[in-house]
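Sharing a structure below in structure tokens format, with a few things to ask.
The complex appears here without one of its protein chains, the remainder shown in place.
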Amino acid sequence: METVTFILRQMLNFAIPLLIVALGSMFSSRGGVINIGLDGIMIMGALTSVTFLRFTESTMSGQSQLMIALLISVGTGVLVSMLHAFASINLKADQIISGTALNMLAPAFSVFAARLFLGDSIINFKNTFIIQEVPVLSQIPVLGDIFFTKAYITTYLGILILIISHFVLYRTRFGLRLRACGEYPQAPDSVGIDVIKMRWIGVLISGALGGLGGLIFVVPNSTNFNGTVSGYGFLALAVMILGQWQPVKILYAALFFGMLKTLSATYSGIPFFNTLGIPGNYYKLMPYLITVIVLLLGPKALAGPKAEGQPFEKGMV
Amino acid sequence: MQHITKRFPRIIANDDVSFALRKGEIHALLGENGAGKSTLMSVLFGLYRPDDGKIFVKGQEVRINNPQEANRLGIGMVHQHFKLVQVFTALENIVLGVETTRNGVLQMNEARQKVDALSKRYGLLVDLDRKIQDMSVGMQQRVEILKMLYRDSEILVFDEPTAVLTPQEIDDLLKIIKELAKEGKSIIFISHKLNEIQQVADRCTILRKGRYIATVDVAGTTNEQLSEMMVGRKVMLEVKKEEAQPGDVALRVEDLVVKAEGISKLNKVHHVSFEVRKGEIVSVAGVEGNGQAELVMAITGMLPATSGKLYLNGIDITNWTIRQRNFGYISHIPEDRHKHGLILNFNLANNFILQTYFADQYSANGFLKNKEIYTRAKELIQRFDIRTAQGPDTIVKNMSGGNQQKAILAREMDREHELLVAVQPTRGLDVGAIEYIHEQLIRERDNGKAILLISLELDEVMSVSDRILVMFKGQIVADVLPQDVTERELGLYMLGTKVEA
Partner (left out) sequence: MKKTLLGILGNNAFGNTVASLVSIVLGLAVGLVVMYAFNPSGAWPGFVTMLQGGFSDGARGIGQVLYYTTTLILVGLSVGFSFQTGLFNIGVIGQFTMGAYVAIIIGGKLTMPGSIHWLVAILGAAVAGMIWAFLPGVLKAYAKVSEIITTIMMNYVALYWVNQLVFDTHYEKSTVMSAYVKKTALMPKMGFDTLFPGSSVNSGLLIAIIVAVFVYILLYKTTFGYGLRACGANREAARYAGINENRNIVVVMLISGLIAGLAGGILYLSAITKNYKISELFINEPGYGIPVALLGISNPFGVIFASLFIGYIIIGGSLMQGYGFPVETVNIITAVIIYFAAFSLIFKNMLNRVVLRESFKDTTEKKPRRVGLTWKR
């Protein structure tokens, strides 16, 4: 029982950043801009916020410090995603190339800045954010152990973002308009909706959630940041595709991938998986392989928004 | 709109054009492609800022900077190409942009009530919860009309609304438009179909080459007068041609069945049989989507025949590849010249060899013979009078639509063939280019080639062809001679309400 709850907690820790970033990616795609630069955006978000944690660790700690760090990661993500939005929306540049530029820039810049600013490319910080027990709630049988013991506030944040995302996408004016922009931008344009603006907002949301996901990737799992998020930005892309650009399905995909990731890290400690004798690398490659296989078997449902990746030319009535 | 002038770098699209719409009238706007109708409407919707001139709505001078401002002034438009999101429902499309919300949350029920009331009042039957992709073209158009009414538009612009409809659907639409006018809406009806203008419009303003020609009362004007004002000279309403001299059978289609493209299992062509003889132009008329596209694709090899046979000059070509058919047997002027006909980023010379680049004239041992390719290109440019900036080196993207179509024509006519399949070869072209292409088709016929023409334009079908086939729901429902049939009868065939005895 102890190991099962441990694994489930671990799974949440891996799945939540995936969920958040995949939701971000979804907002961008739904507006018609594919953002493959999310790996880079995650790195930048983690870089600034972890640097903040490092510099304030003597004066601050706990949830208030984490909250500010989360805000910083969001702000950084928004700023960095502006580069992608400007290139791909205003200048109608190839969206893949501008995203690739971000992915190349971020890890290099992270190492560069950390080395010159802190003297070391690895940034260590004190992790004081774990909540040992949430009062009352932790007493709930089973669920209390999984969700409210040794938990991070970021888990709740992730679930909150999921609920909001679903609501915004399907129940609000903004969501309706955003989806229209990703499917057939000529339609919203003809009724006076500013497609350029909507797409900008979509990309900026992806930046905000990408930056946030960067920090949330680092915090529960580690006490340092070394300029990489282990390809989580790309994994989030896979999560979004398997989740068919729909928030709830994205949650399932994120949990599934989180489980595989957990297995790769902990399989040797679990008797059943240890006797299977499958090395951790296979658990690591599984999410990517599964994505390819699913694309191979069921490409119809995975078509995505129709206008995704296509620049929008205004002026066509 | 008074004295509107709009200049572009190389052209004056509107030169001192004035246009006045009275309340409750149906006012037709008539002109050829490129006459300036589109520009004028773009100015009205704030997409272009006029270089000169003023716009008044209800006596007030207004400046319109974007479509939303136009909408706010009560001006709405049904576009020729519907601006509808395919995966949204009718209701979602109608409210898009003017959604009712409470604290940011969509309130669809209020919208539904309002739309329901509107559709009852004007007799616009629409299933509000159906997705656009599952609707007929007619219903999609009704969604577009509801979209305008939902916005309380007083001035309704219909941009060539009948181009995609059958004659019977057109009747319904014209009835709706009259009803709207009776209810006090003011309507701008853009068209180049004189009969429809006669049927529905009160007044008509004619534009030509960017200039205002006249505004006339439709009741006191004949079709001939209107068309003369539109084109600026007397038009040949009839295409000049000799009696056809049909020879041997060139194409024989036997019991052909074709499935739709993609994974759909739907039969789009059901057991179709017909013949096209040498020296004869056979047209296939029909409402879009009744299997003509699939028929053409099966003949040219782009879709496999599910069953049935195709013969060309008696040879069974059913299982031939596209390339085999292209080579000496079939020429094909495709419906969509940008999608299929040309590689826009290649130059003209490289477009001319699209189907024949590997032929001995153009290649040796797997290498291209550029000298021959460019020599040939220069010949074709001269022979077909294609206007280019840089000769064979001109990137096709930079050519005008008419010249692009001429380039395709040149390539397809030049290539050796027995059968020419032309799909809507005159779509989107001006009268001069249309005449040129019709002449070429007839010359081709007189040279003893078989021609299969697919067209949605009944005028074209009636004037150019020697024999007319009508397709409805994948079947040929009529095989008639143009002199024996009226456009209305063709329309009935196209709708399946009349079947040949």
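For reference, chains read A and B in written order, and residue numbers begin at 1 within each chain.
Here is the rule we use: contacts are C-beta pairs under 8 Å (C-beta built on N, C-alpha and C of every residue); 3 or more make two chains touch, one makes a residue touch a chain.
Keep in mind it's a predicted model, so treat the numbers as computed, not measured.
When the full complex is taken into account, the listed residue touching the unshown chain is B:S38, out of B:S38, B:Q141 or B:S465. Touch with the chain that is not drawn comes from one residue among B:S227, B:S283 or B:N350, which is B:N350. Among A:I153, A:I241 or A:A254, only A:I241 touches the chain left out of the display.
Remark: the residues of subunit B touching the chain excluded from display are 8-11, 13, 34, 38-39, 42, 47-48, 80-81, 159, 300-302, 321-326, 332, 334, 339-346, 350, 353-355, 357-358, 362-363, 366-368, 387, 389-390, 398, 400-401, 428.
Of the residues in subunit A, those that touch the hidden partner chain are 36, 83, 87, 91-94, 96-98, 100-102, 104-105, 107-109, 111-113, 115-117, 121, 228, 230-231, 234-235, 237-238, 241, 279, 281-282, 284-285, 288-289, 291-292, 295-296, 299, 302, 315-317.
As a convention for this text, only the chains that are shown with their structure count from here on.
Put simply, the C-alpha centre of subunit A and that of subunit B have 46 angstrom between them.
Touching subunit A in their complex are the following residues of subunit B: 38, 41-42, 45, 47, 66-69, 71, 77, 79, 83-88, 92-93, 95-99, 101, 104-106, 147, 263.
In the complex of the two chains, the subunit A residues touching subunit B come out as 171-174, 176-177, 179-180, 183-184, 186-193, 300, 306, 315, 317.
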